[in-house]
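What follows is a structure written as structure tokens; I'll ask about it next.
Missing here is one protein chain; the remaining ones are kept as they sit in the complex.
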Amino acid sequence: MKKFTNVSDIGPLDIAVREALEIKSDKFGFTQLGRNKTLLMIFFNSSLRTRLSTQKAAMNLGMNVMVLDVNQGAWKLETERGVVMDGDKAEHLLEAIPVMGSYCDMIGVRSFAGLKDKAEDYEERVINQFIEYSGRPVFSMEAATRHPLQSFADLITIEEFKTKKRPKVVMTWAPHPRPLPQAVPNSFAEWMNATDYEFVITHPHGYELAPEFVGNAYVEYDQCKALEGADFVYAKNWSAYAGDNYGKVLSTDRAWTVDSEKMGLTDNAFFMHCLPVRRNMIVTDEVIDSDRSIVIPEAANREISAQVVIKRLLESL
Amino acid sequence: MKKFTNVSDIGPLDIAVREALEIKSDKFGFTQLGRNKTLLMIFFNSSLRTRLSTQKAAMNLGMNVMVLDVNQGAWKLETERGVVMDGDKAEHLLEAIPVMGSYCDMIGVRSFAGLKDKAEDYEERVINQFIEYSGRPVFSMEAATRHPLQSFADLITIEEFKTKKRPKVVMTWAPHPRPLPQAVPNSFAEWMNATDYEFVITHPHGYELAPEFVGNAYVEYDQCKALEGADFVYAKNWSAYAGDNYGKVLSTDRAWTVDSEKMGLTDNAFFMHCLPVRRNMIVTDEVIDSDRSIVIPEAANREISAQVVIKRLLESL
Partner (left out) sequence: MKKFTNVSDIGPLDIAVREALEIKSDKFGFTQLGRNKTLLMIFFNSSLRTRLSTQKAAMNLGMNVMVLDVNQGAWKLETERGVVMDGDKAEHLLEAIPVMGSYCDMIGVRSFAGLKDKAEDYEERVINQFIEYSGRPVFSMEAATRHPLQSFADLITIEEFKTKKRPKVVMTWAPHPRPLPQAVPNSFAEWMNATDYEFVITHPHGYELAPEFVGNAYVEYDQCKALEGADFVYAKNWSAYAGDNYGKVLSTDRAWTVDSEKMGLTDNAFFMHCLPVRRNMIVTDEVIDSDRSIVIPEAANREISAQVVIKRLLESL
């Protein structure tokens, strides 16, 4: 594996999950693999879970880790070619990226969607430039349109908790006061579509995701209908993707909040969310505090998904 | 030892000091103990000495260290139960703390008093929630009402420099332009009261500390009288605790500054301060630059007190 930005990079999912569970049972079994290897983690956006879990995963493998917080105010990168750099951007990515690559063996990048220019976001300009110019294996710590370390952790969690061979997984939109990127729902859909699970997406009209991510998922606009018989409920907010509404909040309707009544429609489903979660907006206290909520083991699996990815990239050096 | 927030956690002080001096003479004698163990240091407030000395202590023990600076503007934690999270707080501590716990083996937390709500500060809400929800051993890197790593370092320093079996230790209030928490003086009093030293506290009227910390200490409002025959002078500013004056600056009277004349009243006492110190407010240049000033060895012992605490917590894992 030379890069990790989407589900196809990881290869067969059953093998990836098996490797994850092996690592989980022996986190320090590969500390020689990372000896004298350095991971550079670059954050264009803030992070809690990703920062800690990825750093921990790399240290589990014996790596050295350097963390660079790119304060966008202090260190603006020019990305256009041919411009006269007489403004506020002090460095061009054409220099910055290969230089960063020269000081490490592997790069993790976090760069969110700006939610202003759909074409720019969906081109994944930042992470693709790191892949093109850094000379190092690059993995996504959440990019503009995908969050594959999260989706891989979600998959591991479902495999650990499922009691049916082919569970029904329902991803439901839920309200949030601010506009959020589509990276998590896009990515979750991409990974679920790569399994043989029954996968349903439900959201209000206007919140349709990009067709390339929806794929063969069944889209049901009636949340209650969607939840019927579900084994896993995956709640998440996202802003609108379609047309001129790109990046906008169209609804904060708390009728979409996941509560006990809705969980009662499921087949005693587990509740999942990638965190951070707004309580009583996305989900009620009662549901997230119940014994069917698996948000903490789901977050804990972020260390595991990161460790599999970094291990694979180390093996390919 | 499963947590470290106050003097009672450390057990018999003579044994703790002996262990400290052993570690000081061989800092790298226990590097196997921390192998593949990770300390997470969480700062809700800024730090110089604590950050560096604690990180150094953990590395001396062979641990990996992750540092998280919680920028309160960027990442506000909801602490109340039952609220609809539609405001500026993106995550509830009920998720954030167990998630942080899942990525490490031990947690150090710094969270100062807000100095606005005495009850909230003296409940020690933040560190207690970490103890309750993280699932990991937690130690204080200065909490709202105590700074036990500082007090332990102070004790080690006194034991190193004392020439009498039972020295007289005087903690004196001194002026400062800004309102400071009571954590350092509270904690120092708690630790001194747990020794058999002669311990005296002196401060202007209105600066009485909380009774549970003053304990059996002798309180003398006349600074000169208090200093007579002292072997150690421990200077510190704090804001008012009592009544409606909680968190207020009642005096910046430089008549309380520790100068050579006052040191002349002592039995050739050593001068101590936890640092950072305002020169010529808390203490004159002449005193702090004298050969009786032990503020630098006192600060250096922060590495030692932290290493004892982390070692004990590692041993209990």
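The chains carry the letters A and B, assigned in the order they are written, with residues numbered from 1 in each.
We adopt the following convention: a residue touches a chain if its C-beta (ideal position, glycine included) is under 8 Å from a C-beta of that chain, and two chains touch if they have at least 3 such contacts.
Note that the structure is predicted; figures quoted are calculated from it, not measured.
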Given A:Thr31, A:Asn64 or A:Ser290, the one touching the chain that is not displayed: A:Asn64
Touching residues on chain A - with respect to the absent chain: 36, 38, 40, 64, 66, 68, 71, 74-75, 78, 81-87, 90-92, 94-96, 98-100, 102-104
Interface with the unshown chain - residue positions in chain B: 27-28, 31, 46, 48-49, 51-53, 55-56, 59-60, 177, 252, 275-281, 285, 288-289, 295-296, 299-300, 303
